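The structure appears right after this line, and notes come after that.
Heads up, one of the protein chains got dropped from this complex, but the rest are sitting where they should.
A, B and C label the chains in the order they appear, each numbered from 1.
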Amino acid sequence: MKIGLIGAGWIGEEHVKRLAGRVTGAEVVAVSDIDPERAAAAAAIAGARVVDTAERLIADPGVEAVVVTSWAPVHAEQVLACIAAGKPVFCEKPLTTEAADGLRILDAEQARGERLVQVGFMRRYDAGYRQMKAVLDAGGVGVPLMVHCAHRNPTQPESYHSDKPMVDTAVHEIDVLRWLLGEEFATVQVVVPRSTSQRFPHLVDPQILLLETASGARVDVEVFVNCRYGYDIQCEIVGETGTVRLPDPAAPLVRSEGRASYAVVQDFPSRFADAFDTELQEWVDSLRSGVPAGPSAWDGYAATVVANAAVEARRTGGVVAVDLPGRPAFYQE
Amino acid sequence: MKIGLIGAGWIGEEHVKRLAGRVTGAEVVAVSDIDPERAAAAAAIAGARVVDTAERLIADPGVEAVVVTSWAPVHAEQVLACIAAGKPVFCEKPLTTEAADGLRILDAEQARGERLVQVGFMRRYDAGYRQMKAVLDAGGVGVPLMVHCAHRNPTQPESYHSDKPMVDTAVHEIDVLRWLLGEEFATVQVVVPRSTSQRFPHLVDPQILLLETASGARVDVEVFVNCRYGYDIQCEIVGETGTVRLPDPAAPLVRSEGRASYAVVQDFPSRFADAFDTELQEWVDSLRSGVPAGPSAWDGYAATVVANAAVEARRTGGVVAVDLPGRPAFYQE
Amino acid sequence: MKIGLIGAGWIGEEHVKRLAGRVTGAEVVAVSDIDPERAAAAAAIAGARVVDTAERLIADPGVEAVVVTSWAPVHAEQVLACIAAGKPVFCEKPLTTEAADGLRILDAEQARGERLVQVGFMRRYDAGYRQMKAVLDAGGVGVPLMVHCAHRNPTQPESYHSDKPMVDTAVHEIDVLRWLLGEEFATVQVVVPRSTSQRFPHLVDPQILLLETASGARVDVEVFVNCRYGYDIQCEIVGETGTVRLPDPAAPLVRSEGRASYAVVQDFPSRFADAFDTELQEWVDSLRSGVPAGPSAWDGYAATVVANAAVEARRTGGVVAVDLPGRPAFYQE
Partner (left out) sequence: MKIGLIGAGWIGEEHVKRLAGRVTGAEVVAVSDIDPERAAAAAAIAGARVVDTAERLIADPGVEAVVVTSWAPVHAEQVLACIAAGKPVFCEKPLTTEAADGLRILDAEQARGERLVQVGFMRRYDAGYRQMKAVLDAGGVGVPLMVHCAHRNPTQPESYHSDKPMVDTAVHEIDVLRWLLGEEFATVQVVVPRSTSQRFPHLVDPQILLLETASGARVDVEVFVNCRYGYDIQCEIVGETGTVRLPDPAAPLVRSEGRASYAVVQDFPSRFADAFDTELQEWVDSLRSGVPAGPSAWDGYAATVVANAAVEARRTGGVVAVDLPGRPAFYQE
C-alpha cells in the first residue's frame, strides 16, 4: 500500500517511522507539509518524495491512501479532499475541531457510498483495553453501570489551555468508552476541583468529566494534566455482577531501600507505543479488504460533539445534553 | 472500666463479645434492651447483669461508661442522659438521625464542659486508612485535590431503602474523609446511574455521591450495595504530586485453573474486625486519661448533616449546600 | 490465668506488655530474671512481683502458668521444672538448643501424662500463613510438591554467627512448613552462595536451605540476613494443580516521583505483631480447656533436630539425614 502523509510534525514523523520500520505491507511514498524542511526530513526517513501541497499529494496517482497528521483545523478539508478522490484516509484525532465539519464529512462519505475514513483513536488497539472489552463482551462483569477513569499527564506546556483537558485529553476516554460500552453519551457535566498549584496559572486543572450514556450508565473521568508523577491511565468498569480494571503496563517489581516499587510510564508515546503500531498495521491490513475497520468518521464526529459539549459544560457549570443525531445506517456496525 | 451496654442487637452483641474477649481493661457489667431475652443472652456472654431500662443502666452507680448500640432514633436521648449523668458514652453511628438532635447533644456536652461522647466510626481505626493518613500527613502526595471512593456490599435486605446508601453506607466515607482531609464538606450532589437489575425493585442502587470540601477538593463515592461479588472498599486520594490508595486486605494469591486470584472479603464485620477491636480498645484506654480521643459528637453531627444533605440532593437532583455552623472551639483538635 | 514470666530481656518485656495490655484473661503476677533490675522494670509494667529465681517463680503457688523467655541454653531446665510442677509452660523458641535436651522434655511430659508445653513459633498464628493453610487443606492447589521461601532481614549485629541463619532464623520456616505440609523433614542440604559484601566479615550470608520431606516434597529457603532493604518473608507452595503465595502485608500504594510503591516492613516485631498477640491469646484461651493447642514439645524438638542437621549440612557440604525418631502417639494430632 503506497501511503502519502500530510503534516510532518511530531506525530507525523512518528507515523512515518512506524510505517517505514514497523508496519508491513505499506510504504510512505510522499510527504507534504507547510514547512518544506520538515517535509523533507520526514520524507528522508522513508525514502519518500516531497510533494508541495496537500492537494497535490491527495491527487497524486502514486498515492493509494493518505495519512492526515496536519494541524487539526485543516483536517476537515483534507479528509473531504481524500473522500472526493476516493482514497482511504487515516486522520489523526480530532477528525474535526468543529462538529459542523464532521457532518460535512459524514455527508460526503455517505454520498460517496463507501467507507474511506478512519480516525486515529489508538486506545482501541491497546492490549489492556482489548482484554477489558473481551471480558465485557463475554459477560464477565454483567451489564456495565458505572465507569471510573483517570487520565493523568506529568505536565503540559503553557500553550495547553483550559478547553484542552476535554478536547485533546479526555477525548480519548470519550472514544474508547463509546467503543467499550457500545452506546452513545447523552449528557455531560464537568466538576472543577481546586486547581493544583503545580501548573501555569491560566489553566483549570484538574477537571472531572461526568458522562451519562443513553442507557443511563454513568462515567467519571478525572483529567489531571499536571499530576507530576507520571503518565497514568486508569479505567475501571463496574457491571451488575463484577468489575474489570485496566492493567498498569507490566514492569518489574524492585525491592530496595525500604520500598517495593515499579516504574510508572512517563509519556503517552511510551504508554501506547504498541497500540499505535497495531493501529496502523490493522489499518493497512484492512485496506486490502477495501474497508477500514477502525474508528469511523461517525466515531470521530461523535467524539467531537461530546468533547465540545464538555467544554460548554465546564464554562456554564451545568449539565449539557449531547446533541447527537441518530447514527446513520451507513455507520452501523 | 465497668461498662454498661444499651441495645443487644447484632452490633451490641458483637461489642459485648469484643469487650469481654478481646479488649483489655474493661468489663461489661450491665446490659439493657427493650427485649429482655436479647438482653439476657448478651449479658450471659460477659457474666453481666440485665438492667430493665436504658435510664436505669445509665444511672447505675456500678456503670462507669456506657456503650449505646440501640435503635438509631433513640440514640439522642440515651446519649443526652449519659451526658447528664457525667458518664463517658460510646455511641454507634449514627449519633443521631436528625441534625437538630445532634445540636442538642453538642450543646449539652459543651454545657457540661467535658468531652464525654465518642461516635462509632470505626474506619479511623483501620490499619489501611491510618497508613494513608500517615502518607498524607507526611506530605507524600502533596495537597489533596480529589478523592475517588467505592463502597460496595454484596447485597442488602428488602428493608434497606433508597436513603440508606447515604445515611447508613456512605456516611462511613463522609466521616473518614473529613478525618483524612482535615476539613468540612461544603456541597453535595448525587448522581444516579441506571439501577442494577440485581436488587429489590424499590431501591435506587447504585448512587454516586459527589462532595466538595471547604477548600475545593472534590470527592466521588460510588455506593453500590448489590454488587454481588463481595464487600469492597476502595479509596484513592489524588494530591498535587502523587496518589495514595487504600490497600485491599492481604490475601494469598492462588494460581489455579488458568487464573491468579485472591479472595474478596464478603462482609463488613470481616473487613473491619481489627478496626472494631482497636476502636473499643483505644476508647477504653483513653478513658483512663479522662477524655475520649476518637470521633467526637461534632464528628457525629457533621456526618449526619452531610448525609442528610445527600438524601436531599438525590431527591431534588441538584447541588445542596451543607448547612454546617462553624466548629465550636470546644471541638477543635 | 496468673502468669509468671522468666527472662525479662527484649522478648520477655514484649510478652509482659502483650499479656498486660492486649491479651484478655491473663495477668502477669511474677517476673524473674538473673538481672534484678531488668526483672523489676518488666514487673513494673504489669504491676507484678519480682521473684528472685526461676525455681521459686515456678514453685510459686500464685503462679498458674509460666512463660519462659530466658536465654536459650537454660530453657530445658526451666521447662522441665514446670513439667515437674505440673504447670503449663509457654517457652519461646528454641525449646532447647541441644536435641538431647528436647528428648528429656518429651520423656518428662509423657511421663507426666498431660500436655503442658507450648513452643513460641508464632508464624502459625499469622493471618497470611493461616489463609495459606486453609487453601491447602481445602485442596485449592492439590498435593504440595515444592515450597519456595525467603527469609530476609535488613541486617544483623556482629554477634550473629554463621550457625544462626539455621538455628535462629530458618527455624521459623522449618516449623511453619512442618505445620503447613503436615509431615516431617527427612534430609537437609545447605547451598552457600558468594557472601554479600554488606555484612560483618565472619558471617556466611546468604545461605540456602534445601529440605526434603518424608513424602519427597522439596523445599528451598533463602536465608539472607543482611538484605538491607527490609524484613521480607516470602513463601510459595506449589501443588499438583496450582500454587499459593503468602501475601505481603497490606500497605497503601503510593504513586509519586515516577514510581508506584508500597513500604516494606523493617523488622519482625512489626511483621508479626498480630501473630504474637494471637499466639499468646490463644494459648491463654486454651489453658481454660486444660490443654495447650499450639506447637508442642514435639514440634520444638523436631525443629531443633532439623536446624541442627542444617548446621551440620553447611559445615560438611553434604546431604544430611534428619535423625528423628517416630512421633510418639502422645503427640499425634
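The rule we apply is simple: a contact is a pair of C-beta atoms (placed from the backbone, for glycine too) under 8 Å apart; a residue touches a chain by one contact, two chains touch by 3 or more.
Quick caveat, the model's predicted, so the values are computed rather than measured.
Although one chain is not drawn, the whole complex shows that of A:9, A:182 or A:249 it is A:249 that touches it.
The omitted chain makes contact with subunit A at the following residues, 20-25, 127-128, 131-132, 135, 140-141, 241-257, 262-263, 274, 281. Although one chain is not displayed, its contacts with subunit C can still be listed: residues 142-143, 145-146, 148, 150, 191-194, 196-198, 206, 208, 210, 215-218, 220, 222, 224, 227-229, 238, 240-243. Residues of subunit B in touch with the missing chain: 228-230, 232, 248, 255-264, 266.
Here, only the chains that are shown with their structure count from here on.
Chain centres here are C-alpha means, and the one lying farthest from subunit B is A.
With each centre defined as the average position of its C-alpha atoms, the distance from subunit A to subunit C rounds to 58 Å. If you average the CA atoms of subunit A and of subunit B, the two centres end up 44 Å from each other. Subunit B and subunit C have Cα centroids separated by 38 Å. Looking at subunit A, residues 228-229 sit in touch with two or more other chains.
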